[in-house]
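Here it is, the structure in full.
Heads up, one of the protein chains got dropped from this complex, but the rest are sitting where they should.
This part shows chain A:
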Amino acid sequence: MRLHLLALLAKEPAHGYELKQALEQTFGSAYPSPNIGQIYVTLGRLEKDGLVRAVDVEQSNRPNKKVYYLTGKGRDALTDWVDEPTEGPRVRDEFFMKLVLAPLTGIADRMALINRQRRHYLALMRDLNELAERTDQGNQVALLLIEGAMLHLQADLDWLERCQEDLA
């Protein structure tokens, strides 16, 4: 989440709660709604690393609030993040390891593992369908994110089918 917060702060200085709202508004229901504590912990670490700085802003009738802004070092970190290629998704290796290794021990059979995993993926897909239906149809960012998750899941299912053909 560090770099997401830096990117938002590059736009304008903000306090923690504003950052939470900005994330939720941008990504809609596809975002795992970070709790405010997580955001403050992350901001604290960014401050310690010199990537952001906080200033206290006085408020009438309330305790001071901390407004964070990006430092030069923070801007450099952000630029590096933007400029470098992003790692692609890896194979879901935990299931594959299970698929290959578990039958060796005699505690599971591959066909049953694959069948159970397929049902699990389809249940996830159903959740994504429902999430897409619930999402504001004007929120393209959120819809694209959900579509991306669906395409990954489809690839996982296709791969499962290949495993079933060759291993089961």
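Following the convention adopted for this analysis, a contact is a pair of C-beta atoms (placed from the backbone, for glycine too) under 8 Å apart; a residue touches a chain by one contact, two chains touch by 3 or more; residues count from 1.
Convention: contacts and distances are computed from a predicted model.
UniProt lists the omitted chain of the complex under the protein name "Putative ABC transport system ATP-binding protein" (options: "Arginine ABC transporter permease ArtQ", "Putative ABC transport system ATP-binding protein", "Alpha-D-ribose 1-methylphosphonate 5-phosphate C-P lyase" or "Oxidoreductase").
Think of the hidden chain as still there; on chain A it touches residues 1, 27, 29-34, 111, 115, 118-132, 145-150, 153-154, 157-158, 161-162, 164-165, 168.
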